[in-house]
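One protein chain omitted, others in place.
A and B are the chain letters, set down in written order, and residue numbers restart from 1 in every chain.
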Amino acid sequence: MKLWRTPFDQAEKATRPPKVVINKDRCKGCGYCVEFCPRDTLKMSDELGPKGYGFATMADKSKCLGCGLCEIICPEFAINLEADDNGK
Amino acid sequence: MSGESKDGMLSGEFFMNGDEACAEGAIVAGCRFFAGYPITPATEVAERMSERLPQVGGVFIQMEDEIASMNAILGASWAGVKSMTATSGPGFSLMMENLGLGVMLETPCVVVDIQRAGPSTGLPTLVAQGDMMQARWGSHGSYEIIALVPSSPQEIFDLTITAFNLSERYRVPVLIMSDEAIGHMSEKVVIHPVESGSLIIRKKPRVPPEQYQPYKPDKDLIPPMAIAGEGYRFHVTGLTHDERGYPAMNAEAQDKLVRRLVDKIRLNKKEIIKYEEVDTKDAEVIVCAYGITARIARRAVQLARAAGIRAGLLRPITIWPFPEERIRELAKKAKAFVVPEINYGQIVFEVERCVGGKAKTVLVPNMGGSVHRPETILEAIRAVVQSKNGNRNT
Partner (left out) sequence: MVTETHKPIDCYLRVDRMPHIWCAGCGIGMATNCFVRGIERAGLNVDKVAVVSGIGCSGRVAGYVKFDSFHTTHGRALPFATGLKLGNPELNVVVFSGDGDIAAIGGNHLIHSARRNMDITVICVNNFNYGMTGGQMGPTTPLEARSTTSPYGNIEYPFNLPYLVAASGATYVARWTVLHLQQLERSIAEALVKPGFSFIEVLSPCPPVYGRMNKRSKGIDEMHYYQEKSIVRNGADLKETEITFGGPIVVGKFIDIERITFGERQRKLLDKVHEKKQA
């Protein structure tokens, strides 16, 4: 949506998507979050987790909208969206 | 004098058969859930329960088979309701897997087997006592169970109350091994109200939910039991488990669990085992009989005494755990044990084991379909008194 001027309180009111926290102790590297993220923000990491599975990790945070699909699709309950109070 | 009060409870003298007396005993004991399946000769238990349970505010359901019946009573017990089912041989066989589940989950409940002649479909309307070993060993794995044997409608009424008390106390399914003769025989049954304090209810947890562990035993080896819906949010499983109730798939957990499941009953045998003795003090021949056969054996012992033979009767009321110690005690003085039973030899092996060769053990079998005649048992008593060698006569 194009605005004719910048709102004065934009900085305050701008939404901040939550932080995607992936618990690598639980992740088994199935890849669903990576595959089905609508914005392709996640990728499989090159490292291995403690049980020897590869795990998913955030690749491009700027594209994340916080839709929460990764959180509900994860079969391992490994992903949580937490409030990102960075800078607040 | 005999009648029904407003809340559905009976009291007074009644004329009813064993099946009906069993149902009434359950109601007096506090049973408020029955799930069953029609099977001769236990159907009357279900029919009576279907009529009486709604009168006392309980729930009756006829399930689709005996397997479902066994599971339903376990579920109801976990909801906090005393529950019972009744069946006969073929249904008893079907219930075995989930009887094991009841033992493993430590679920109080009562299972009644009104025995009929087998194997397989056998003689549905005729008596036998062929499920006695199955009662002890029918389910897979190592476990201990409690089984009671009544020998009259009055006794099945009384023992059903005892069965509920034992199952709640020891958190184990308790079996009532009756037979078609008792089940379908009508006699006087006296129903008297019991004081509310005398009925046992399972131990409740004494700690808040965060600290509760479903299988952490007290000193008596029995854990307090939480029921569903009270906020304890426990997990229980038929897999070998640890004190938290979680599956624990290792030999150490198995050892700990199985020992406790068995010992909680074995170490308390003295409180559990009941039997009746007639004229055994000076007896040289002990007739060991149970159920309907015990009534005939009583007559045989009278006839033997009249003929000058020092005979006595030992009647187990608790058949499992078996009254081993008493048999061992009697074997020190008696010359022989005569075991009449309506099968081709089941309890006689237990007797023989306990006698340990100190006396003769004689089986008086009846394959089923009829009861013994007192004269048959008397003949066996005579024969064993006269015989010179020490081998078991079959």
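Operating definition for what follows: contacts are C-beta pairs under 8 Å (C-beta built on N, C-alpha and C of every residue); 3 or more make two chains touch, one makes a residue touch a chain.
The structure displayed is predicted, hence computed values, not measured ones.
One chain is not depicted; across the entire complex it touches A, B.
Check B:P90, B:P124, B:P217 or B:G238 against the missing chain and you find that the one touching it is B:G238. Summary of contacts with the chain left out: across B:V28, B:A72 or B:L363, the touching residue is B:A72. Checked against the full complex, the one of B:E97, B:E187, B:E243 or B:E277 touching the unshown chain is B:E97. Although one chain is not drawn, its touching partners on chain A can still be listed: residues 15, 17-18, 25-26, 28-32, 35-36, 51, 53, 65-69, 71-78, 80-83.
On the side of chain B, the interface with the absent chain consists of residues 6, 8, 33, 35, 54-55, 57, 59, 61, 63-65, 67-81, 83, 97-98, 101, 105, 227-239, 246-247, using the contact rule stated above.
Going forward, only the chains that are shown with their structure count from here on.
Taking each chain's centre as the mean of its C-alpha atoms, chain A lies 61 Å from chain B.
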